[in-house]
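The complex appears here minus one protein chain, its other protein chains still in place.
Coming up: subunit A.
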């Protein structure tokens, strides 16, 4: 199973929080919160499929992506084919531009760059940059695919592959990114792994208040 292509959506989860990735893709957990719901509704609109052409730019929706070289596969929200025939990925996010959390922003960029690696292989071209469209603020921002970002994609891919093989749940992040995570209850990031002071099931103190 380690030879199967790594799902692009998994890279986003993994980059944001490896435990979140493992909960969803290994433990089979899923829970909704207002952010995931909003994202889903928006993606339903985006993923209508079909193509359209305007001002010489062809817009492809829900385009299946694959990279045999890097072992990646997934679906792009939108790919624009420019007049010169080169593709540009556009990832739709329901949030307002750009994510306030550093890791959230980075995870989006990793996802977009991973799409690009697939497109480069599929179209035998090189893609310098893509776009993230923030529906919350109706803005798109450009993300350039630096060597560092490209390397980060492959690091995340390897991390995902290792996790899928070992199936060991990473420890919780237990920082501010957990507050927005829909899997908070399933993860219990702040519940101590060991017993906290004062919690002792074998205690024989007798309190008489």
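The rule is short, and it goes like this: a residue touches a chain if its C-beta (ideal position, glycine included) is under 8 Å from a C-beta of that chain, and two chains touch if they have at least 3 such contacts; residues count from 1.
Quick note on the criterion: contacts and distances are computed from a predicted model.
J.: Can you match the unshown chain of the complex to its UniProt protein name from these: "Aspartate carbamoyltransferase", "Acetolactate synthase", "Sugar ABC transporter permease" or "CRISPR-associated endonuclease Cas1"?
T.: So, among "Aspartate carbamoyltransferase", "Acetolactate synthase", "Sugar ABC transporter permease" or "CRISPR-associated endonuclease Cas1", the name matching the hidden chain's UniProt entry is "CRISPR-associated endonuclease Cas1".
J.: Which one, A:56, A:85, A:147 or A:196, makes contact with the chain that was left out?
T.: Going through A:56, A:85, A:147 or A:196 one by one, A:196 is the residue touching the chain not shown.
J.: Which residue among A:27, A:80 or A:121 touches the omitted chain?
T.: Within the whole complex, the residue contacting the unshown chain is A:27.
J.: Spell out, residue by residue, where the missing chain touches subunit A.
T.: 26-31, 33, 167-169, 182, 184-186, 188, 190-196, 198-199, 201-204, 206-209
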